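Below is one structure, written out as structure tokens; the observations come after it.
In this view, the complex is presented without one of its protein chains, the others remaining in place.
== chain A ==
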Amino acid sequence: MLSRVALRSAAARQSTALVARGSATDVSGVRDEKNFPRPVRAVEPGKVRLGFIPEEWFQFFHSKTGVTGPYTFGVGLTTYLFSKEIYVMEHEYYTGLSLLIMVAVAAKKFGPSLAAWLDKEVDAIESDWNSSRVESIKALEDAVEAEKKAQWRAQGQELLIEAKKENVLLQLEAAYRERLMNAYSEVKRRLDYQLEKSNVERRLAQRQMVDWIVSNVTKAITPDQEKQTLDRCIADLAALAARK
């Protein structure tokens, strides 16, 4: 804590030493963005009339003399200078006049197309210098976009995994039910077998018993008994016939 205070006081001493270069009134050392904004390069140059006279000089006349005032002033001043020969029209003056006409015609005739071409070249150079920056910004933005998409896809993966888990659970359920069914049918098969077996055994035993009883009974009937029975039958028939 103490060491931090010591550091801070040392920094404060340094900053005051720096500020001492500035004026006595500006000791705050805080960046003043309002009164001293960062200078920027203008795009359009200041307006001029007649090729070189600043627009502001004409505006200065407007409130006092109207729109034609500055031209009247200019013409009046030159007339005065010519008339009193304060401006001396020696031989170079006429050379200058012809040069002025040629330059003015050339500027009027070739100026606009040249300006358009130069503006195009300036724009091309500027965009060329800007391109790497613009491209890297675009690449980073694309990367951010791709990252967002990848995150979105990862969320989709979570959904997919959820669905797969559900699917596995369904498969487990199906396998469980299938085995349950299997066990049921196996048990039923064994029980059916037992039932069938007991049925068959009972049927065989019954038949055996019936055969045995019938054969014993038929073996027990003697020829006398048979004869008696026949006689008895004939007698009965005769009795029946007599009753008719």
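The rule we apply is simple: contacts are C-beta pairs under 8 Å (C-beta built on N, C-alpha and C of every residue); 3 or more make two chains touch, one makes a residue touch a chain; residues count from 1.
Here is the rule we use: contacts and distances are computed from a predicted model.
Asker: Assign the chain not included in the display its UniProt protein name, restricting the answer to "General transcription and DNA repair factor IIH subunit TFB5", "60S ribosome subunit biogenesis protein NIP7 homolog", "CBF/Mak21 family-domain-containing protein" or "Mitochondrial ATP synthase F chain".
Answerer: Going by its UniProt entry, the chain not pictured is "Mitochondrial ATP synthase F chain".
Asker: Which is it among A:V48, A:V105, A:A146 or A:A175 that touches the chain not included here?
Answerer: Touches the omitted chain: A:V48.
Asker: Sort through A:E85, A:D128 or A:D224 and give me the one touching the missing partner chain.
Answerer: The single option touching the absent chain is A:E85.
Asker: Using the document's contact rule, name the residues of chain A that touch the chain not shown here.
Answerer: 15, 18-19, 21-23, 25-26, 28-33, 36-39, 41-46, 48, 51-52, 83-85, 88-91, 96, 107, 111, 115, 119, 122, 126
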